[in-house]
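With one protein chain held back, the other chains of the complex are shown just where they sit.
We call the chains A, B and C, going by the order they appear; numbering starts again at 1 in every chain.
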Amino acid sequence: MFKKVLVANRGEIAVRVLRACRELGLATVAVYSDIDRGCLHVRYADEAYPIGPAPAPDSYLRMDRIVDVAKRAKADAIHPGYGFLAENAAFARACQEAGIVFVGPDPGAIQMAGDKIAARRTMQAAGLPVVPGTDRALLDEEVAPEAERIGYSLLIKAAAGGGGKGMRIACRPEELPSALSAARREAQAAFGDSTVYIERVVTGARHIEFQIMADQHGNVIHLGERECSIQRRHQKLIEEAPSVALTPELREAMGQAAVRAARAIGYSSLGTVEFLLDRSKNFYFLEMNTRLQVEHPVTELVSGIDLVKEQLRIASGRRLRYRQEDIKLKGWAIECRITAEAPYNDFLPSIGKITGLYEPTGPGVRVDSGIYEGFEVSLYYDPLIAKVAAWGESRGEAILRMRRALNEYQVVGVKTNIPFHQMVLNNLRFIRGAFDTSFLEAMDLVKASREDDLSAVAVAAALLASQRRPAMKLPAASGEQLSPWRRAGRWRVVPR
Amino acid sequence: MFKKVLVANRGEIAVRVLRACRELGLATVAVYSDIDRGCLHVRYADEAYPIGPAPAPDSYLRMDRIVDVAKRAKADAIHPGYGFLAENAAFARACQEAGIVFVGPDPGAIQMAGDKIAARRTMQAAGLPVVPGTDRALLDEEVAPEAERIGYSLLIKAAAGGGGKGMRIACRPEELPSALSAARREAQAAFGDSTVYIERVVTGARHIEFQIMADQHGNVIHLGERECSIQRRHQKLIEEAPSVALTPELREAMGQAAVRAARAIGYSSLGTVEFLLDRSKNFYFLEMNTRLQVEHPVTELVSGIDLVKEQLRIASGRRLRYRQEDIKLKGWAIECRITAEAPYNDFLPSIGKITGLYEPTGPGVRVDSGIYEGFEVSLYYDPLIAKVAAWGESRGEAILRMRRALNEYQVVGVKTNIPFHQMVLNNLRFIRGAFDTSFLEAMDLVKASREDDLSAVAVAAALLASQRRPAMKLPAASGEQLSPWRRAGRWRVVPR
Amino acid sequence: MRYIVNVDGKDIPLEVAEDGTVSLGGRGHQVSLQSIDGAHLFSLLIDNRSYELYVEEKEGEFQVLLRGEMHVARVGSLLAKKTPAVAPREAPTGEAVIKAPMPGLVVSVLVENGQGVRANQGLVILEAMKMDNELRSPREGTVHGLRVAAGDKVEQGEILAMVK
Partner (left out) sequence: MRYIVNVDGKDIPLEVAEDGTVSLGGRGHQVSLQSIDGAHLFSLLIDNRSYELYVEEKEGEFQVLLRGEMHVARVGSLLAKKTPAVAPREAPTGEAVIKAPMPGLVVSVLVENGQGVRANQGLVILEAMKMDNELRSPREGTVHGLRVAAGDKVEQGEILAMVK
């Protein structure tokens, strides 16, 4: 096993990896951008090194500086988390060349899986079904004819994509140009590569992914599926394990396909094979993610296996400690991604300082958080600030626990999508499990305030105002005068 | 099922029960003493009612007021938590008479199990082995002769006892009088009953208890054991499930004995049967607790069953949802009781306001807490302020997780026993599992500070002092003058 | 002491008596407001109903978090025997002002001055937190006063365009 691990990330996932290292007794090194000096990962690690200004290209994407820090700190491994350099083959290679273990698959596998077009071809050759689409990079002028051939609606996807970025839908030919340019632009910004390809939209499909675990000795197993159909703009928001859509037979078949996919590219480390599952229960290979996923906790909760610790063990050359038949999944787990976005304002990012925070805990609830009182939510990084996961004996218990947990969760200072999650968890279609990836599009978010909540807010505000500004106390008005004021309308017209 | 549940308790256990109610969709009522107005349970519940001044006999032990609140709030059930009125047959009867369900066994079972002397007799009749001792209440003058008959060392125990209170050890005849009076005094204060009996001390024994679950239809099962040998002054501090001391055969035998014990008194609800297990693996019935235990989370973590929700279901008349063969225990769980006690000062209670708090979370860690920033730890109630539980695939993983969690745990404002827990979890005998109830007596708590920690504290203090009192900045002394100062000794002699 | 508290746009008149009882909708209530941490966190009991609130005062407004929802409250106290100088309600001018809801980078401008737009049509794409955010027209009309171009950095609240 390693002696010291550098975590090349920030936020909740950096803390998650640091926790795994601490439980394995490994010394840890954090890196941080200038505005992250006080962040949890800096405080949690044994050592911390600055690597540049806030914008990610100047810090968390600076491979040279990160490798340099690893050498100075004598770290013998680098864990990339997700995002940033997690699926960057050049970075994995730079680590290798510096004699440092990259905690992930080898550069060749990253490259293969990272080129979504090449991956499609490889998986087809390995006998996996793929969604109808193009199997090569497209020039701008080729897009329209190919689109006609495949048929609408269709997705324009970044070949270097991941995490739902660089992806746009076009339902009609006239939407194609703007979707194309948006996808290319986002792909260029996110991955430095604007190559795109096209896939047919599978109507009514679910997004199902399988967790893969493979060692460097040829052993590959899967840890069951995750249901990731609750997405907004191709960003997963709620994930579950298992999925209501899978029978044991289908789980077996898809799990074997996922293992075959991993073997096809000689994969080792943790990985995820994403599938679309259509209404007739046909499944199609979508892509392979060669990193730890945001949503890995739901698999941990149903399997009991600490994926990050296993990932570190695998990277150090150990053999898998489990055979496929050792994997016993128990109960149900749900995760909600908590983002600093304003749910009632079209999910616009909400920035500012966290001035109050109470995180849920208690039976069956786990929080992976990157925030704290005093934390500044900035524009520089992903709006994901924390994840809540709930486990239950049944799906029903997990949902009710999650509702209880979200009820307890208090974040003051920025707006979060917690009310949105509550609404989804109360939605009958969600509760029945009758949804696909289009579920959220059809849903309206309505701020439904209870009458007595508004009264409580009014009472609290009046009492605070009376305590804080005694000078403001004015003689009471007579009853008759109350009504004209009310007719006068909004408070802002009342002089103070 | 009920509509509204009153929780007749405070602190972490009140919150625990309120969470269960919320997950079941039940409305909740809290009661509070004057100093608990801002406590978590008051804020967590849907409704909250004052029941009197801070001392428990004037509030949390006032059956009349609590039943009255239940009637006014139209609660149809009362959950007593643990402690206070949880094992008070008169209270269970008062609830019954008011037409309110008491969430626990019926008054007769409480009474039978609550009289430890009667329980010994009943269990002997049911074929359970008991520790050598007296089977009747003892007058002061009877104690010495009975002690001679049974043999030293021996325990003087409150007949109405529980939670380690009203219990004293006497190793020699001359220790008997003060042990007897201390036990009687504590028993009178805690239970209003100074009746005591005597039991031989079983040297080298472990404290093993079995979780029982029984419905009102005659179905009784057990959920395996808890290892509770890590005690200080008969107070459990660290609990585990399962125990390293049990083989599957012994678990089977003890589990069946526990079920037989519950049947012997026609028990329904959750309950715990406590055993001593000696070095030769003989087990003896100790007592039966007719309440939810402090340490119930470790059983929840290995069984996946929410005990409090099951307890509510049972109280509402439902049948058990599990047969014995459905109970599948997985992995290992450890709980540390966090108390406001000064570990380096003979565990004296530490009172004051919590001014800073960071509770651990992340994979495999659960916290049940009754504190928050602003909470006043008072002398009126139990020093237990929170519980941390860690689950792992193996005992080793659970221990390492717990160490990680305790490392994260920060409580500012009062002293806690967290450093003590860390020391136990680092103790080789504990790690090997080679301990009995005398383990803690043999252990010395040494404050082992790392050299670089002291330096870090010095640096932080100097920087803060220089920032906060710029007026204090004096010209630097030359190197030669440093040494006389150091010889001058403690800081307090340096003039400011 | 009488107040009108405007919560999320709804006026709620209430009266706080000397003895601390609060009259609301003509009914008296026993009220207890307790600070928990000496700062933002409060426990409120209204006739034994329990509410936990996080309160921040910003520019005379109370931002109150209750059950995960953020509410905005403004408090007005009532003068006795005096005709209030009620300002006339802001007349709807029919003009929608498109402001930057957050600081960010203008990725592209999808319309031109003088162009007719439908309600909900995209106007400007603003990048923040690595995501493109499309700002849409709240109404049908004509774009004017467009004052940003692709590549501009904009501050929160900066006016980007108007639709009339």
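Following the convention adopted for this analysis, a residue touches a chain if its C-beta (ideal position, glycine included) is under 8 Å from a C-beta of that chain, and two chains touch if they have at least 3 such contacts.
All values reported here derive from a predicted model rather than from experimental measurement.
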Touching partners, among the displayed chains, of the absent chain: A, B
Which residue of B:C171, B:A434 or B:L464 touches the chain not shown here: B:L464
Touching residue (missing chain; options B:E186, B:E199 or B:E225): B:E186
Sites on subunit B contacted by the missing partner chain, in the whole complex: 165, 182, 185-186, 189-190, 342, 345-346, 348-351, 355-356, 379-383, 406-407, 409-413, 415, 418-419, 422, 447, 449, 452-466, 468, 472-478, 481-482, 484-486, 488-496
Subunit A residues touching the omitted chain (full complex): 30, 37-38, 42-49, 73, 372-374
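Following the convention adopted for this analysis, only the chains that are shown with their structure count from here on.
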Chain of greatest Cα-centre distance to subunit C: B
Approximate Å spacing (C-alpha centroids) for the pair subunit A, subunit C: 30
Rounded Å distance between subunit B and subunit C, as computed from the means of their C-alpha atoms: 48
Between subunit B and subunit A, distance of the C-alpha-averaged centres to the nearest whole Å: 38
Residues of subunit B whose C-beta touches two or more other chains: 44, 372
Per-residue overlap in subunit C, given as positions that touch at least 2 other chains: 41, 49, 52
